[in-house]
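For reference, the structure I am asking about is given below.
Only a single protein chain was left out; the remaining protein chains are all shown in position.
Chain IDs A, B and C follow the sequence of writing; residue 1 opens each chain.
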Amino acid sequence: MRARNAVVFGLGLAVALVAGWVVFPRVLYVQRQQPIEFRHRTHAEKSGVADCNECHALHEDGTFAGIPAMGKCAGCHSERIGESKAEATLVDNFIKPGHETPWLVYARQPANVWFSHAIHVKRARLACVECHSTYGESDQVRVYEVNRISGYSRDIWGHSMSRLRRAPHEGMKMSDCEDCHRWQNVEVGCLGCHE
Amino acid sequence: MKVTRRDLLVWSAGAAAGLMVTPVPWKLLDDSSIWSQNWPWIPQPMRGPVEVKQTCCSLCPNGCGMRVRMAAGWPVGVAGVSSHPISRGALCPLGFGAHQLNWHPQRLRTVRHRGIPSSWSQAQSAFTRACSEGPVVIIDGYPGRAPSSVFETFSQKRGAYRVAVGSESRALAPYESWGGVPSAALGYDLENAQTIVSFGAPLLDGWGTPGRFTRLWAERAAGMTDPQLRLIQLEASLSRTAARAWQWIPLRAGSDSALAAGVARVLLEERLVAARGPMPPLTVSDAAAQTGLTPDAIRDLARTMAARPPVVAIAADHNRAIAALNVVLGSAGARGGLVRRSKRAQPWISADPAIASVRAMLIDSSVPWDFAPQTDAEVFRFAAWDGGSSKADWLLPAPGFLEELTDVPTAPTSAIETFAVASSLVKAPPQVQNAAQFLCSLDSSLSTTEKIIHARCQELFRARKGTVIGQEATPLAKFTSVQKLEEQLWKGAVWVGEPSQPESLRCELKEWPAAVASSHPESWLTRWPEAVLPPLASKLYTESSLREMPEKGNA
Amino acid sequence: MSARYGMVIDLDRCTGCGSCMMACAAENNVPPLPQASARTGLTPMLVRKVSNGMEGVARREAFIPIMCMHCEHETPCVRVCPQQAVEVDKATGIVMQMPQRCLGCRYCMTACPYHARYFNWRDPAWPSGMEKSLNPGVAVRMRGVVEKCNMCHARLHSAKEKAAAAGRREIDPADYVPACVEACPTGAIRFGNLADKNDPASQEARSPDAFRLLARIGTEPKVYYKSKEAWVRALAESTSGPSSKGASEVQHG
Partner (left out) sequence: MASSVLTDSRWIARGEERTSLSRFLLWLAPWAVVLAVGIYAAGLCLYYGLNQTNMDNRFAFGLWIFLDLGIIALGAGAFFTGFLVYILKRVELRTILNTAVVVGFICYSGAVAILMIDVGQPLRAWFTFWHPNTHSMLTEVTFCISCYLLVLCLEYVPILLRNRQLRKLPSFLVFEHQLHKLVPVLAGVGTLLSFFHQGSLGGLYGVLRGRPFAFRAGFFIWPSTFFLFILSAIASGPSFLMLVTATAEKVTGRRLVPQELFRRLGFISGVLLGIYVAAKSIDTLIWLNITSPSVGFAPWQYYIHKPFGTPILFAEIVLFGLLPAFLLTFRRTAMRRGWLLSAAALACAGVLLNRFVLTVQTLAVPTLAFDEFLQYTPSWQEIASFAGVMAYGVIVYSLSYRYLPLFASPKGEDTHVSGD
């Protein structure tokens, strides 16, 4: 009787563990493709862009341009360069009609978060890679995963559901900001980072 | 093996225990709270580059300097321009919500013919037909702009050009008939006045260019027991201006003319001023009886007025007695009184709401909605917002806030000439055009607004007078080319003319004007006649009860 | 350096035009809900009309702008919030309300003696298209949370960012001016760092005409008022109206 109980109990436990650790993350996150296949490395090599700042510029008033607007791309891609499918998509679907590319931003924080690149890059002297990893040297776009409930990019929570193993570009929850601020002895109030 | 009820219970217990050490409950708890922080149905601001543009407000003829913050190409915030010589950094309360006006639910986006959706081509052919069949009147609510010039030229051949202006401009009309100077060229030299007597004019509540008098009052009068600038408010009720005036004298509503006459009589009888005008027929005691004041109060008022010259009386409306009082005081054509600011202004003819024997009437979008003509003519009304007029046969969608290019001529009550350009900062909806564009499309011989503005800039440049106030003040004579000047003006700089010559206004007054029953309407800010307000204004004033809302509720 | 931002509002200069209210609401993305009423409205800055209670010639009226007073000591709302959605910022002295943390229990609203806190009784909404006119620096609040004046925090953010980009530690005071201060046509609101003895606002706060609302409660509000009119001072400083029939013209209901 006791043994049977233990087995049945263990069975329930196992099913729950599998469901929770394996099935649940797959259900919770949806994968989305970027609108265009973009290669950071190609751009760095072929067009001689050496510095992230050349495209992801920091304006004089401290505002951050983020992903460059269409105009920047059109500087070189006003007509097709090369034969790739991505090139055709870029020129025909976006540059020619003048639409902005609807990039899916991995590190996008919600509207209630105020994050200043100027303060982190200029004052705290953080290098881009410390938060964004070496994505700037990558050869392909990553798959973008979005949380069905919260609508956040998966990078915010991180790929590890337990949050124990994390790549540098992962984990941008408030607690992660707080941890770093604590290590760096930076004290900010709620509205220091919230809008 | 038979599954018992007991097995199910034990299994559930195991599953429940297991679930607690998976991310499921904790992640769901976290995500659901994050969901509640980012509900998809809550609108979010646009993301995009932010820039600040300087321009002038063209929603009313006061043309306040405006700094517009734009995000992703849309205006997201409005502030005053402190270097603007007239508005001095202030705006009217409505101005702060002006950037939302273009999205007002009453925004007109399509041509409507008697309430039925129509098209521009039909409106054009209807107007062309009307022009060929009889005279056409064009009514302008904001004279002096480049579009006004288009209207004038168009109507010279085909009918008449009329203006419907606000009460502040109408108050200047008596001087035009007595002094021969067009009222469009007149202004109040408030900056040099020491005593200002307002007959119900809402000086601190949206009168003239809001920033001009409020700034002046704040610097020279606010909170002072013996202010450099004495503001005396003569008004039946304790208005916002009366509440803040140095003196508030409540008088019977509609008795302003009698009081003006009574005061003038005391001034002349007691020789407080040099006799410059006729003796009013009204005795002081008659005036007292009509106004509800004591004769002594009227005498005191007259003495107070004479005590600190320059003094100027400001009427809320077309009141000839108050104008005559200014003549008696010697304030018409004097420093600190009424001055002529421009030599070029043309007289305009006021629009009479009852216009008969006209085939068609074109009403510009600058005409306020309370101008409702009584006419049999076919009415073509341009408007950015539907103010609820039922009288228009054609309702034609006009550009809204910051959507059209126009020049900004001198504000109605200003003592110095100004000129600015309000460029089109926002893309107008596709179906929208203004009256000047409409007329130009019918008559290709007309100059476009753009060309007229260019011509005006050239004229300014040739005259080489005045100063251009942009980031810094530059004398116009220092500009090397008209392009440079235009560039500055299009970026929101203001040209300011030279100080006025007070003596150039001379008023001859043979006899005291017959009393006109004055019924000055309440200030547009106290009781809004217009139905279209920034939605924020409607909301805030409902919630604060600071102002009465128009009877009919609107969004 | 730790600043203590505060304001001095000259009531003698206030004409009750409402520009500050408009500028504040526009800056802070306050939704223009048509169901607005005096009791459930959202007015982080609210100009109230008061009178000396007399009628006729003797009647006097004044306007008192009411906003969060940013109490420094035993801040009532901060003490009561169960989940740290309000705090007094150490660096600026600003009482910060975090709508995203708020659970909407409204305890802070009962704690605030100035009624300067507002609950989002409804979901925010704008006429179609008007969301494009929202200020990108301020997050829109959802229904069910409390909000109040955060001293135009978005402007402080921009000022900080600008300073960081220019390599400065301290912000330029000219870059951080709250919307109501900027909008006031008579310059009745003076904003500044009260901890800095040389700051004009700080000097004005120490002038003999300056006073604070309900100062005796002991919460050290950082919004000061000043007036030379005796009845205004008496009314603003006292705790009971001049007569039992309401001194306030604000009609609730």
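Here is the rule we use: contacts are C-beta pairs under 8 Å (C-beta built on N, C-alpha and C of every residue); 3 or more make two chains touch, one makes a residue touch a chain.
Source: prediction; values computed, not measured.
Novice: Just list which of the chains on display the missing one touches.
Specialist: For the complete complex, the undisplayed chain touches B, C.
Novice: Which is it among C:72, C:123, C:175 or C:229 that touches the chain not included here?
Specialist: C:123
Novice: Considering the complete complex, identify which of C:13, C:60 or C:101 is in touch with the unshown chain.
Specialist: C:101
Novice: For a quick check of understanding: of C:82, C:167 or C:208, which residue touches the chain that isn't displayed?
Specialist: Missing-chain contact among the listed residues: C:82.
Novice: Residue by residue, what part of chain C touches the chain that was omitted?
Specialist: 35, 39-41, 48, 50, 64, 74, 76, 79-85, 101-107, 109-115, 117-123, 142-146, 213-214, 216-219, 235-242, 244, 246-248, 250, 252
Novice: If you put the missing chain back, which residues of chain B would it touch?
Specialist: Missing-chain contacts on chain B: residues 6, 29, 32-33, 35-37.
Everything below uses one rule, namely that only the chains that are shown with their structure count from here on.
Novice: Return the distance between the CA-based centres of chain A and chain C, expressed in whole Å.
Specialist: Here chain A and chain C have centroids separated by 38 Å.
Novice: From the C-alpha centre of chain A to that of chain B, how far is it in Å?
Specialist: 49
Novice: How many angstrom between the C-alpha centroids of chain C and chain B?
Specialist: Going by mean C-alpha positions, chain B sits 29 Å from chain C.
Novice: Could you list which residues of chain C touch at least two other chains?
Specialist: Residues 100, 137-140 of chain C each touch two or more of the other chains.
Novice: If a residue has to touch 2 or more other chains to count, which residues of chain B qualify?
Specialist: Residues 37, 44-45, 47, 50.
Novice: Sort out for me which residues of chain A touch chain B in the complex.
Specialist: So the residues of chain A in touch with chain B come to 4-5, 8-17, 19-21, 24-25, 28, 59, 63, 65-66, 69, 110-112, 147, 149-152, 157, 161-162.
Novice: For a test of understanding, state which residues of chain C touch chain B in their complex under the given definition.
Specialist: 10, 12-13, 15-19, 21-23, 25-27, 29-30, 32-34, 36-38, 41-43, 46-49, 56-57, 59-63, 100, 123-140, 142, 179, 182-183, 185-188, 227-228, 249-251
Novice: Which positions of chain C touch chain A when the two form their complex?
Specialist: So the residues of chain C in touch with chain A come to 84-85, 87, 89-92, 94, 96, 98-101, 137-140, 150, 153-154, 157-158, 160-167, 169.
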